[in-house]
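Below you'll find the structure I mean.
The complex is shown incomplete by one protein chain, all other protein chains being positioned as in the whole.
Right after this comes subunit A.
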Amino acid sequence: MADVNRGNRPLSPFMIGSVYRPQITSVMSILHRLTGIGIGLTGVLVVWWFLAASTSPYYFDFADGLLTSWIGNLILFLALVSLWYHFFNGIRHLFWDAGKGFELGQVRTTGIATAVAAGVMSIVTITIALWG
């Protein structure tokens, strides 16, 4: 029988905290999910900004002013870093889906490369936003 062990085996994602020690693989995995959701929520703000820009100069100034207030800038900064993280980690996911890059050393190296690339591209984007 395939399930003699039914109900008595570990279910990995639900062990975080009690049994499972955080490590680069599990932390990056949950970050992919969190950044995806975060970008989605920020996307709604971006839609609102476009809607304001399609309506009137007054409405645009209101929406744009809110998005570039300190709290708006903080949200956009977090969304930007999230987007680049999710972008590069997404490439990593697509390689895994093709069956490549599963060696433990490779997982570490590509994980670190993802974090570095996300940092660099965030700085590049902010530079363009400020002086582009």
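What we mean here is this: a contact is a pair of C-beta atoms (placed from the backbone, for glycine too) under 8 Å apart; a residue touches a chain by one contact, two chains touch by 3 or more; residues count from 1.
Quick note on the criterion: contacts and distances are computed from a predicted model.
Engineer: Leaving aside the chains on screen, match the unshown one to its UniProt name from "Energy-coupling factor transport system permease protein", "YeeE/YedE family protein", "Succinate dehydrogenase hydrophobic membrane anchor subunit" or "Molybdopterin-dependent oxidoreductase-like protein".
Structural biologist: Going by its UniProt entry, the chain not pictured is "Succinate dehydrogenase hydrophobic membrane anchor subunit".
Engineer: From the listed residues A:I24, A:V46 or A:L74, report the one that touches the chain absent from this view.
Structural biologist: Looking across A:I24, A:V46 or A:L74, the contact with the absent chain belongs to A:V46.
Engineer: Among A:I24, A:I112 or A:A129, choose the residue that contacts the chain missing from this document, as touch is defined above.
Structural biologist: A:A129
Engineer: So which bits of subunit A touch the chain we can't see?
Structural biologist: Touch set of subunit A with respect to the missing chain: 1-3, 13, 33, 36-37, 39-40, 43-44, 46-47, 49-51, 53-54, 56-57, 60-61, 64, 67-68, 76, 83, 87, 90-91, 93-94, 97, 125-126, 128-129, 132.
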